[in-house]
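As you look at this complex, bear in mind that one protein chain is not there, while each of the others sits in place.
So, subunit A:
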Amino acid sequence: MFRARFLLWPSSYEQRALARGGVLLPTRKIMTSYPRVRKLGEMAKKTARVLARSPLGPLRKVSRGRPGNKVSLWCVRGAQLAVVGCLPSFVMAARLGDVQVRRLAAWREEKKRKMKEKRERREQRQKEREKLGEDAPPKLEPRTIENTRVVDETVVVPDDEEVIQDEKTDEFAGYFDHRVTPKVLLLTVKKPSGKTVLLLNELNKCIPNSEFKLRWGAELKKVIPEAVERDFTDILVVNEDQKRPNGLVAIHLPSGPTAHFKLTGFKRGYDIRGHGKVTQHKPEVILNNFTTRLGHSVGRMFASWFPQVPQFTGRRVFTFTTRETSSSSDITGCFKTFDAFLCQFISFMHYFGYIFRGAEKVGLQELGPRLTLKLRSLQEGTFDSKHGEYIWVHKRKQMDTSRRKFHL
């Protein structure tokens, strides 16, 4: 039986074969078992003859199949043919219809025209600037995520007395007033396995004063009062699906809010190139871009997992970032950039480092783990998903109407 290998790019062997004008056809086995393939196979045989005659230029990708959709379309120079990737382990050639050919050519022309216009505009602006010299209008600012963002009225103004008082009297006030020492309980599903165990190990090592306990299916609602009794301040429950961690429920105790996150992109320190060794120093926590009121609440929740006073000599830093920052002197700005799609996500990173090289530059060494979290809901009170009151629930159809609107 053939190995189900998902194909988005043709493999190097296949690429070379195609470049030489060859066509890869499915094996006989596949052709007989999948009727659709059989039909395409027949089509491929016909085009193979055409291909064999016409010289093939270099392959150029026009559209890429999305994960789950097994079709990729490559355009060959001349736009006469498209290479269509279907089922794994073979690539087939199919003849493009006239309309498709025309569309591809038109698209390419349009793109060329746009680039030309852009170049001309840029040159025009440069000429004007040179002519006017000092009186020239200021340079156009590049559009960034921050300056194209939809204005959010809940962005916290620094001296807003209501918000200040609200935060002084909220559930995290005890932590920020240094009355409470954080103590984190790590829990997970009944039988954790695979990457979940690795993640829990990492979290246990990273978060000072954390304990991992096996839950064996105990109900969270029953665990919570017991944890409160034992002076825990937070419970982190890592959810697992198919041996991979996929969710995180952060419950602040004794009566604090419960945040439910979707967890993706876990990479442990060991798997990060050039990672450093985790020390036992109390880390510093950096929260980037948690500007809205909701962002503030979530940011405070993250901060409350770590000891209040960091040991700067240890140079250990945790960063929670919601968006790419535009300033270059910021620590995370020099590390990773995220595209707009990820801007609703929170990246969690653990660094050792900041060896200051001069005034502006910072050297970083990642310690791991690396996580990406997306807030699903923030519920008031301790875990009660059915009857609890929600402060914020992510409603995709209502809230995700604009790519430039960020809730955190």
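Note that contacts are C-beta pairs under 8 Å (C-beta built on N, C-alpha and C of every residue); 3 or more make two chains touch, one makes a residue touch a chain; residues count from 1.
Assume contacts and distances are computed from a predicted model.
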Study note, to complete from the structure: From the options "aspartate transaminase", "WD repeat-containing protein 74", "U3 small nucleolar RNA-associated protein 15 homolog" or "Very-long-chain enoyl-CoA reductase", the chain left out of the display has the UniProt protein name "WD repeat-containing protein 74"
Check your understanding: Where does subunit A touch the missing chain, residue by residue?
Key -> 153-154, 160-166, 168-169, 293-294, 378, 380, 386-393, 395, 398-399, 407
